[in-house]
Structures are given as structure tokens and as C-alpha cells.
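Omission of a single protein chain aside, the complex is shown with its protein chains in their original locations.
Up next, chain A:
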Amino acid sequence: MTTPSTQLGRPVNRVDGRAKVTGEARYAGEFNVPGLLYGQVVSSTIARGRIKSIDASEALRLPGVLRVFTHENRPSLPWFDRKYRDDDAPSGSPFRPLHNDKVVYSGQPVALVVAETFELARHAASLVRIEYKPDSHETDLRAQRKKAYAPRQGKDGFEPPPKPWGHADKALDKAAVKVDAEYETPVEHHNPMEPHASTVIHEDDGTLTIYDKTQGVLNSQTYVCNVFDLPKEQVRVRSPFVGGAFGSGLRPQYQLFLAVLAARELKRSVRVTLTREQMFTFGHRPATLQRVALGASADGTLEALIHEAVSETSSFEDYIEVLVNWGSMLYRCDNVRADYKVAALDCYTPIDMRAPGAAIGVYALESAMDELAHALRMDPIALRLKNYSERDQNKDKPYSSKELRACYQQGAERFGWARRNPEPRSMREGHELVGWGMATGIWDAMQQPASAKAVLGLDGRLVVSSATADIGTGTYTVMTQIAADTLGLPIESVTFKLGDSSLPMAPLEGGSWTVASVGSAVKEACEKLREQLVTFARKTKGSPLAGVGAEEVVFAEGQLRNASDPSRAVSIVEAMRLGGVTHLEEQTSAVPSPKQQAYTRCVHSAVFAEVKVDEALGTVRVTRVVSAVAGGRVLNPKTARSQVMGGVVWGISMALHEETALDHTLGRFMNHNYAEYHVPVNADVRDIDVIFVDEDDTVVNPLGAKGLGEIGIVGVAAAVANAVFHATGRRVRGLPITLDKLL
């Protein structure tokens, strides 16, 4: 039963596009119900200490203010940590809002004011008087570096650093050419455009329908059920649209806890929406200090590779990410040592942020590779090709596919790399220095277990569903394509449902695994429908396809056809009638095939960047980026391009703009708004060219597709930093590269 693909690989417009351009798409904080109450969070002003007193009397005097929840009046809740854990929780003791009088970070929610209107809640929150007894705090990673320790493991998907092999330190000593440098990356915040919000609709019978901003409705549902001791039947979590998340929705955030608490206590529907300032109070990309040391022989053969990192975590959990493992995956080397430690700060626990670990680990690695190429007087691409790894040395496994050479070659050609004068400061245009830099990108191509349900009706409509999310990634569209393709239906005949805890199980939407995981389940469920339809069509007397071999039946244009004689055909609806059914339903779970275990599965890229630097002002503009990606089979070139392009913008942003600045005296993030936390605007982004190189992978998952959500950012900051060096001769080893570092 092989049918030529009709929907996959096509640049289909987003199926949710109309809802998004007309304003019909509703996000978590936009479900208005009669009698809705508004909760406003009061945030702590100290980083560490105790709450001495809370005086809410002035707030409560206002007509229309219903309650001020604090640790003093909250209901009794479970004691054990495990009740507060979630699918993305690292080891430790998860943060519990309003748990007691202890303050463990600045911006911690310490009260929730609930009122009849938004304005009243906001005003009343300003009237809550809190007295603190502050303790000393520590928020400076450099100061805490000496106290860094090997973190507890236990976060899903974490790979510890590889055990060392060879004698990296000795080999570095002896190497003919070496680079030994420290790189620093700052705290960054996800800042999705939609603030985190939860609307909890309280029904008369006590059941809750919760519209939550999340990357996993099941994760939120489990959390609410565990914390508030509720059966799953009483809690339905929905999230049909998510206004960006980038990892910030991987864990249930405190607005969910607070909204549910208030709704249960007041027996009313409650919404809690965080302010933009409060979007800086629950998780961020951790600051890191990284040492990368590379040694090479004169011909560029890598003799030593050392990558050591100290990353921040909180005082209550050990946040971990894969930071130092990438070098020995990308490059062949006989002497490797990687080391990863964390240091506890009085900040909230970091949380996964787009390409966690890789975005900053590969930045340091690929900057050092550029430094090495320069020291060797070797072309940066040539150095990478010289040490190209055919196998993943960390695990001693082959790659399921790795068309990275094609990325280098096609990217370089499109960019015009051959015309690059390797000498720094050698290229100029008017008053600006021009720099060209490149870097490699890598990310995992993972598959998780997932389920999907497919229901076909006599109206010829197919409804497929799974409790996954679309955070802007294109899940609605690509799942619709996969389903339509499997059953030979037009896109318009298929509806895909997601973001509802009543739907079949799906993993968190993260890690770039959604197409591989949920897509495989959608495909399997639809294939099972196919089998049933084929049986009806072949086994029913009088059917035009009676007696035709199963492998001879193809699905196209809503019909089952004999491949060798297309005039022998029945419509899908007729096939159902032949089978005497009014609807067909299949639910399946797709699990990763055991054959994957023999391989390392990754997506790769080569990134090329052009910068123009005004020598007098130190301003840097990224004028061109080419990103060549080896991502397996591309299911929708339009949404795929958008994913990678968005990732590139994130990389430019990381290189030049983003940094959450801490005031260590106050232990507080200072630039907690869009005016002072810089993300690119339209005028900051110029030409971005995305290339998808051909890559055939029969191992990675049944679709042969690799996720593209994270690869776009990886390598970009290094490519930009390398271009800045090429333009100016100045090696800036701390992000972001702001003009003060160039003057």
C-alpha cells in the first residue's frame, strides 16, 4: 500500500491562520465567563528572608475586593515534594507559592488579591503592606563559582557529560597550537508575547475547566490534581492557542496554582494574568561561565578538547541542561574532558529555554573553534571538515543520518564564503567594517511515546486528536497534513484537535520532538483506519475493489483506488458503507522503535553571518544570515522555514541584545520590561536565508522528519561573534556583544 505523498513536503498555509489573523484565536487569559474574578499577584521585594507581617486591611476595605490570599490564610495543602513535581522538574524541592513566610527569590509571589474587576485587583494589590526581615543573599555567579558542585540528576532527558577519554590536559600542553578561553553568557528570559495566564472556570459541581498557558495540558492537569487532591475527572485543562512559550510553559507556573487556589476557596471562576514584570519571576536561561580549551597539531588535527562549565541553579532545585557534551559529538578527538557543575543562587530555578544547553554550550565551543582556525591560519570550514565526526564518540554510535557536510557546502556557496578575505579588518564598506563568520549547529532528534485518535465520519470528515500543543510551531498544520496524506484526503476534510487534557496522551511540547512523537502516532492511527477501509473495499461483494490485493490499493482524492487501474475505485464514504459502519475510530500509541537505540539521532546546521560594524560608534548590524539545515524530511517547507528563521532571529538576539541584568545589592532583575530587556525589532532583522539540505533517515522515526524548533538558534550567536571578530579583530567572549565591548 504505497501511495505517493500528496500533502507532505507541500508549503501548506497554517490551518489556524484565519483564526490568528482575525482575532478569533483565544489564548489562556481570554476566556471571558460571567462573574469572572481577577487575581493580581503581589511580588516580594527582597531576594531572601522572611515575611514579618502582611497587612491587607486597606485592600480589603475596598468594595469589590473579595479576598487577599497569603501564606497565613491559605488552605492546607500536601506536604510531600513529589506532589508538586511535574514532567520537567529537576531534582530538588519544587517551589510552592504561599507555602510559608520564607522568601527565596526576588519577585516571589507572596499574596494574591482577588477582586471583581482587573483594575480594582491591580489597585488593591498596591495597597497590601508587607514587612520583611531580610537575610543576606547571593545572586552573583562569579562569586559563587568556587562553591559549584556536581548537580543531582533526575531531570528527564538529561545526558551527563561524557566520561573523559585519552589525556586531554596533557595533550593540550603538548599541542602545537592551542586556544584556552573563558566565555560568559548572561541570564535571558523567554518573554513570549503572551503573558502567562490561567483562567479557571469553576462549575457548580466543583469541577474545573482551566485555560492555561502551557506546553503540556496533561502536565498542568496532573499538577493541579496532585496539589489540590482532585480526581482527574474534575479537572480539564485546555490550551488551544499559546502565544509563544519557548520553554517557559514546560512547567506549571505559579499563576496556575494561585488561580486554582482562589477558584476553589471562593467557589468562583478566577483569572490570574501575570504582568510583563512578573514574566521575569519564574525561570530563565541560566547564566554560565565556560572554559573551552582546544589543542591542535599544525595541520589542524584536534588533539585536545576540554569544555568546562559552571551554570546557575536555585537554592531549592538543581536545574541541569546538556551544555558541554556537544564538542565531542561534532568533532573527532582522542583526548576529551568535559565537566559540568552548578552553583546555587538566590534566584528562581532556571528553566529550559529554546535549545537549552546547546544554544550557549555550542556558542562557546564554536567561538573557540573559530579562535583555533585563526590561530592555525586555517579556513574555519576546513578546520571543521578536518575533524568531522562520522560517529558520536560520546556513545560510540553512528549517526542515523548526518548531512552536515552538505550544510557546510551549500551554505558556503549561497553565502559566497569563497570570496572571504580571512584577514580580520580586511573588509570594509563605507564607514563600516564588514565581517563574515560561520559556526556549526547541532540538536537532538528525539522521539517520545505519544498517542493519537482518528475518527472518520460518514460525512467524509476526519478528526484527529492528541493532547499536544501548538506554541506557534505549526503542530495544527503539520498533523493535519500527516493525517490527510495518510488517507489521501484534502486538507480541508481534516481537523486536528490539541491542547485539551481529555485527548489522548502526548508528551510536553518541547525538545523539537513533537512532529516525531505525535506525528508518528497520528500516522499510525490513520494507517489503522486505512487498513479497515481497505478490508471493507476488498472483502465486500460487489465492491469495485473486491478481490484486489491489499498492496494494490492506494488512497487519493478521498478515494480508494486500484493502483494499476484507477477506474476501479470507491470513495472513503462508500467503503465505510460497504463495511456497514457509521463511523470508524482508531486510537494508537506510537513508541520509538528499538532500532533507534543503535544510533545517535541529531539535526545539524551550518550558519553563516555577515555583520557590519560602525567603528566610531561600535554598533553592530547583522545584515545577512544563511542557515543550512540537515533536518531529515521537511514536511512543510513554509512552516519549517519560519521555525528556522525565528530561531536565527533568536540567535541574533542572543548575540547582540538579550541580557537580564541583576542588581546584586538588591538580588533583583532590573530590566524587567520590553523597553530595557532588548529583543530585536523589525528594523534589527535583515536577510535570512534558510536552506534545507536533502537528508534521508529511515531510523529517526517513521516520518523521517527531524524537529526544527531549536536547531535554528544553535550556532547563530557564535557565527555572529566570529563575524564581529573578523570585522574588527576584537574577540568578545561575553554575550551580548554590546557596543561598549567594542569601543
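The rule is short, and it goes like this: a contact is a pair of C-beta atoms (placed from the backbone, for glycine too) under 8 Å apart; a residue touches a chain by one contact, two chains touch by 3 or more; residues count from 1.
Everything that follows uses one rule, which is that contacts and distances are computed from a predicted model.
S.K.: Can you match the unshown chain of the complex to its UniProt protein name from these: "HEAT repeat domain-containing protein", "Transport permease protein", "Cbb3-type cytochrome oxidase assembly protein CcoS" or "(2Fe-2S)-binding protein"?
M.R.: Checked against "HEAT repeat domain-containing protein", "Transport permease protein", "Cbb3-type cytochrome oxidase assembly protein CcoS" or "(2Fe-2S)-binding protein": the hidden chain maps to "(2Fe-2S)-binding protein".
S.K.: Touching the left-out chain: which of A:R26, A:R291, A:R332 or A:R405?
M.R.: Of the listed residues, the one touching the omitted chain is A:R26.
S.K.: Thinking of the whole complex, not just what is shown, which of A:G35, A:P63 or A:G542 touches the missing chain?
M.R.: Of all options in A:G35, A:P63 or A:G542, contact with the hidden chain holds for A:P63.
S.K.: If the hidden chain were put back, which of A:A175, A:I381, A:V648 or A:L662 would touch it?
M.R.: A:V648
S.K.: Tell me which of A:D87, A:E138, A:E194 or A:E586 is the one touching the absent chain.
M.R.: Once the missing chain is taken into account, the touching residue is A:E194.
S.K.: List the residues of chain A that touch the chain left out of this view.
M.R.: Missing-chain contacts on chain A: residues 13-14, 16-27, 29-30, 32, 62-64, 117-120, 123, 191-195, 241-246, 273, 275-276, 471-474, 638-639, 641-643, 645-650, 653, 673-675, 679-685, 687-688.
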